[in-house]
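Selected chains from the complex are presented in situ; the others are not included.
For clarity, chains are labelled A and B in written order, and residue numbers in each chain start from 1.
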Amino acid sequence: MTLNSKTRQIEIQNPDGSKFLIGAGDCTVIAGPCSVESKEIFLETAQTVKSSGASILRGGLHKLRTSPDAFQGLGRDAYRLAQEVKEELGLPFITEITDPRQVEELSDLADLFQVGSRNMYNYALLSELGKTSKPILLKRAFSATVDEWIGAARYIEKEGNSQIILCERGIRTFDRTLRNTLDLGAVAYLKAETDYPVFVDPSHACGRRDLVIPLAKAAQAVGADGIMIEAHPNPDEALSDGPQSLTLSQLKDLMQAILLS
Amino acid sequence: MTLNSKTRQIEIQNPDGSKFLIGAGDCTVIAGPCSVESKEIFLETAQTVKSSGASILRGGLHKLRTSPDAFQGLGRDAYRLAQEVKEELGLPFITEITDPRQVEELSDLADLFQVGSRNMYNYALLSELGKTSKPILLKRAFSATVDEWIGAARYIEKEGNSQIILCERGIRTFDRTLRNTLDLGAVAYLKAETDYPVFVDPSHACGRRDLVIPLAKAAQAVGADGIMIEAHPNPDEALSDGPQSLTLSQLKDLMQAILLS
């Protein structure tokens, strides 16, 4: 990837105080399970995230699901568990925030906040995040035009926080062969027209673990500043998003493919 | 319209204590300006809403706009003004709620709460509304499948509130000839398969005031339990949604067309 000199660089701090930059030319990988399910599973996943060379650990605590009866994440019960794993591995941690009232309670645990697709238009939440000093990974709503996505970013910026990473994760179209349609054209467009670092989440886009690696390579080739991946020690038993989660072995393969490009 | 005996009926209370039912066979009309802009404009509109035979007054206080720099509504500054107009006319009032922290402050003013399209997936907000005893008009997100829309309603119901009205307002498709594509097939489907009262908002769907009346008639013909209309004394000077707002004279024509069918 050519270094795009005008990309807005975002500094991420590791638990040990060392720092690295997003948007400086490398393809940064965020990986981890869809949801934090137990200490054992989260720790095992995080160990592979670390050893394979990924830079940021992800793990969902508050999940948004179409049905209120589906698994909604462990919520506050897992904050301590997540903190322990994060510290043990020495990786910065990102988790999704779903309510403006969670900002304070998550501020020790989360090094970056993720805004999920369903909340991209939740301007009350975005404004609240604009008052923090944490980097925000803002996923595109599955039906958002690029202009609306940039508009959402501006709700955060308007309150003073310009550390924003945009994350393409597939849009909703007439074709349901795969879970969503990954829009790499939007990534190319954003890299040409804006200074935001742009990430790609191929896992949610395709919904099938066997297609995650080729799409991740395509994302890197088009110029993405990073990718976000779901992985699980035993995806077929995951409580959410199992079909699209890589095995830990596949996560290592993915990291090899990304690091060698 | 044939009375669909299984539609869930929702009782609305007028300021004078009298009541009427939504979902009992008549086509209920909600009308008013997109935003409350001033007492004069709101009062003039409300008077025509009342005199033309519409049943519920609408008026936006907190507006969600793609850009943070666009007019965001008068917010709390207009609560008192809206209360005065509502009482003067004796009409129940509906307004959009955009943040779970607004529930309490709006509970005296709003007789019904409206959830806008951008917040249909805001489950924190929906759960908060499920704890109230007010009817909720739940607009379809412009990219929501019917199943996701019903899922959103169930987040409200799960907390104990089953007074839910679904409101179709146009979906986002490849064709941008009009602002959105009004999906009356979804209305027919919901009337056949669920017991929710279903309203239609033709104003947002088409974005052009000259097409609002034919689409309102179509909504009534397909079996909608009500329609929601934007009107303004001088639409070309409205601070939001002017192109799709009916003039007050057109609002009277619309009410004639609906009441005569």
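In this text, a residue touches a chain if its C-beta (ideal position, glycine included) is under 8 Å from a C-beta of that chain, and two chains touch if they have at least 3 such contacts.
Computed from a prediction, not measured in an experiment: that's the story for all the values here.
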* **2 chains shown - copies of the sequence in the complete complex** => 4
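In the analysis below, only the chains that are shown with their structure count from here on.
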* To do: Could you please state the distance in Å, as a whole number, between where the Cα atoms of chain A are centred and where those of chain B are centred?
  => 35
* Asked: Hey, which residues of chain B end up touching chain A in the complex?
  -> 64, 66-69, 98-101, 118-119, 121-124, 141-143, 147-148, 151, 154-155, 158, 172, 174
